[in-house]
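Complex shown without one protein chain; remaining protein chains in place.
Let's turn to chain A:
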């Protein structure tokens, strides 16, 4: 036993995560006696396995946890982190009857594994904090996750700033574009549309892009309730908003600057059509999400107005009232 611990500690000196194959796994983890816990990540890192989560997410987060453990003050021989790659230890996968990767399993010092000794990715999520919490639950060793400060973001920001700065310096003779109001307006509108279409919600909640129904294979573009949304839905809504904006823009700025009278009329009608059509579209999407919303879209009413058809019963009372007021 002492030899084993010695060996493990020695490996740990070199790397925070001990790489194992089938044989090592058997001697150090599978067979007793042990007085230490081992967390094993079973993964498939080889590119041809096409497990992008294993390579990009799980590996890094796991390393963060292991590093925090190795550098923490409580570091002892009670807990080791190991990794088994599918290509090096297929027999391990076979003995554990595993079908999927990555899987995190805790091997307690004594006694058999329980169900909760397998890390539930669905519940905890693949994050170093979630893993540390789970390890704390299973082993009573609370690892304070210490992430190495991410210099990449700062570097990228600095790079961007220097790029912008140097560009400005290069073009210092010609800084007119900074005074271009349209650029500034576009930047402001970009922020406005990002927020009003709910991109911040997406950023915080991380909804699926456009989930596919597992039974029918149908792709749903809109979330059924008013409490949630899909990413594709917010993109659609943002595009509708932008088109609506262009409708208003045509009405206000294209029409007065056009010379020809007929063209003016055409532009005015086009702008108006865009405004009505896309607002109605938005309203109908809203209606499908907000159940019990009583008001219909105006699109049909306007259509009816233009062809002078009588209002039908199926339109809600309020609007038909307005409508009758309008055509009077």
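Assorted remarks:
The rule we apply is simple: a residue touches a chain if its C-beta (ideal position, glycine included) is under 8 Å from a C-beta of that chain, and two chains touch if they have at least 3 such contacts; residues count from 1.
Convention: contacts and distances are computed from a predicted model.
One chain of this complex is left out of the view, and of "Phosphatidylinositol-glycan biosynthesis class F protein", "Protein transport protein SEC23", "Transcription factor TGA1" or "dolichyl-diphosphooligosaccharide--protein glycotransferase", the protein name its UniProt record gives is "dolichyl-diphosphooligosaccharide--protein glycotransferase". Checked against the full complex, the candidates A:74, A:195 or A:219 give a single residue touching the omitted chain, namely A:195. Considering the complete assembly, chain A touches the hidden chain via residues 115-116, 120, 122-123, 129, 136-137, 142, 181-182, 184-185, 188-189, 191-201, 203-205, 226-229, 233-234, 237, 241, 244-245, 248-249, 251-252, 255-256, 258-259, 261, 264-265, 268-269, 271-272, 275-276, 278-279, 282, 286, 289-290, 294-295, 298, 302, 318-319, 322, 325-326.
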